[in-house]
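Here's a structure for you.
Every protein chain except one is present and positioned as in the full complex.
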Amino acid sequence: MTADALRRRVVTANLELVRLGLAVLTFGNASAVDREAGVMAIKPSGVPYHELSEDSIPLVDLAEGTVVAGSRRPSSDTPTHLALYRAFPDVGGIVHTHSPYATAWAQARRGIPCLGTTHADHFRGAVPVTRQLTAAEIAGGYEEATGAAIVELGVDPTAMPAALVASHGPFAWGRNVDEAVENAVALEAVATSAYRALVLRSECAEIDGDLLAKHFDRKHGPGAYYGQPS
Amino acid sequence: MTADALRRRVVTANLELVRLGLAVLTFGNASAVDREAGVMAIKPSGVPYHELSEDSIPLVDLAEGTVVAGSRRPSSDTPTHLALYRAFPDVGGIVHTHSPYATAWAQARRGIPCLGTTHADHFRGAVPVTRQLTAAEIAGGYEEATGAAIVELGVDPTAMPAALVASHGPFAWGRNVDEAVENAVALEAVATSAYRALVLRSECAEIDGDLLAKHFDRKHGPGAYYGQPS
Amino acid sequence: MTADALRRRVVTANLELVRLGLAVLTFGNASAVDREAGVMAIKPSGVPYHELSEDSIPLVDLAEGTVVAGSRRPSSDTPTHLALYRAFPDVGGIVHTHSPYATAWAQARRGIPCLGTTHADHFRGAVPVTRQLTAAEIAGGYEEATGAAIVELGVDPTAMPAALVASHGPFAWGRNVDEAVENAVALEAVATSAYRALVLRSECAEIDGDLLAKHFDRKHGPGAYYGQPS
Partner (left out) sequence: MTADALRRRVVTANLELVRLGLAVLTFGNASAVDREAGVMAIKPSGVPYHELSEDSIPLVDLAEGTVVAGSRRPSSDTPTHLALYRAFPDVGGIVHTHSPYATAWAQARRGIPCLGTTHADHFRGAVPVTRQLTAAEIAGGYEEATGAAIVELGVDPTAMPAALVASHGPFAWGRNVDEAVENAVALEAVATSAYRALVLRSECAEIDGDLLAKHFDRKHGPGAYYGQPS
């Protein structure tokens, strides 16, 4: 993939966040990585979505964290994205949103329990929430510490393509940025239905492990039969 | 009805699910049956709604469950649809959605009580929820077992054109697929207002049997006077 | 106003119900009266909103309740509208909706307390809910009894241009049908914010009588100074 193509995908993904109701104002950002070139393309900081163009997308060196192309300053969340790409070698795209229901769970510092098959189709178990950061972590390298706290959760990033940052909001990822957007949409849907299910039954139990595995595995992995043969 | 006409109706119905806010991503599917020809047309599995065309709609033999036309793999929920068509001989169309409020009820494993006349206009009593499936049912023929669990509820499919699958989401049906879509819309509306009514009054009582019967019967059956003479 | 103009206003008002999110499917209807001609124009029963045309709007004799023009059957709620026009001589338009939050209050059989100035701007106190109808009322002349139950609430229709029908949904009215639509919009807005205010504080008190009177009176009546001089 050329750098232009990478940037084009990042523009598109950021616009999708708005179209899909996952971001308002400048809350939220999407990035994509080119592992061969060792660069990440990411939304510039504080730029309104409708002003994004390929040229405005900064390219950041994956190892060094330095801007290697583009005149705009990258998202302030850049160190969080870099930490995730470094820890999760199969991840090709990341989105951070303030989608309303997922953000409410993050603010309540509760992981999202798996209450239904929509959840199990995308996330193999409860979506976890990070611990709170220490004052030292906030004072020095805050955004990098945020990424480290996600990595510290110890999830398998293929089976659990999202996490909630406590008091903040969700991050979602995938093999590429389109899949990351799709997982962010699914995350908001399951955050919404789990919220309402708990209002209807405060002691609502998680779904059976068998049912959870069935749904996840029929869409993912070697025995998958959901979707079209690829 | 020709096979092309059947497929066209199924394309339209699936697009309606998106337009009406009942489905996101590829969650949800609509089917229609031609009893004379013994075939069902259904959404292909995992195909985005905007890519649907008549040609992409598989035709499935109603008795055998085999694909008789179309190059795409049918929805993974195909055995559920077939089980319902076989058990409910007057049903001509079925939709399965993950509409947000109905899904919350399904995840809470609560049937939707009849709290108002909008409900009674469409559903003659509480919309039931299935029992949980056993590990054996999940392991072998899961989707068919889902259909069997709905049939096991023992509803009159004309008086109760919808059911909730526990931990999953709603199915709705009708004499044809347009009516099935309409019932799915009505189901989401009543799932929404019942949720909020229970928040306002946790011990909210179901409506009187007289009022329930009055509303259902003024729209359905021999004494109906709602709508235009047909 | 000619009969054509009356019908045109009714078509427009019914389409507004859809555009403003107050009605889905065929739930909801608007009517307008011409007191001089002694006729009411009202939505035909069960006709989808997008199929409405001036010609399709029935004209109903206000005194007799008989259809005097138009080939379509009028709304099944026609006797309710007629009962309100007869009891409230200054009312020129009525809308009945199943707007989602107002319907939840109706289903919970709770009047909407006046918790804020948006409410006070339109409704001089709590929006009342009718008693439940008896089996005899449901069996004979159900829709007329619904209107009688609203009238029985004894409200001043100018100061309280809406009511909730228990287990059913809201009716709103005004000097003309545009004002009735506006009151239905305001009713849904106050039903929404009152619901959420009660979630935030279950013992939320009604606003002070002084503040209620101030807001209602600055928009209505002889000392009004809201809006432009007429």
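Letters are used for the chains, namely A, B and C, taken in the order the chains are written, and counting of residues starts over at 1 for each.
Keep in mind that, in the parts below, contacts are C-beta pairs under 8 Å (C-beta built on N, C-alpha and C of every residue); 3 or more make two chains touch, one makes a residue touch a chain.
Note that the structure is a prediction, hence the values are computed from the model and not measured.
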Visible chains in contact with the missing one: A, C
Contact with the hidden chain (one of A:5, A:25 or A:159): A:25
Which of A:139, A:159 or A:205 contacts the chain that the document leaves out: A:139
Of A:8, A:86, A:110 or A:175, the residue in touch with the unshown chain: A:110
Per the touch definition above, residue among A:49, A:88, A:195 or A:216 touching the missing chain: A:195
Residues in subunit A touching the chain absent from view: 24-25, 27, 44-47, 72-73, 76, 98, 100-101, 103-110, 132-133, 135, 138-139, 142, 167-169, 195, 198-199
Touching residues (missing chain, whole complex) on subunit C: 115-118, 121, 182, 185-186, 189, 192-201, 204, 207-208, 210-211, 214, 218, 225-229
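Definition applied: only the chains that are shown with their structure count from here on.
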Central chain of the complex, centres being mean CA coordinates: B
Superposing rotation of subunit B relative to subunit C, computed on C-alpha atoms, to nearest 5°: 90
Centre-of-Cα separation between subunit C and subunit B, whole angstrom: 32
Euclidean distance of C-alpha centroids - subunit A vs subunit C, Å: 46
Multi-chain contact residues (two or more partners), subunit A: none
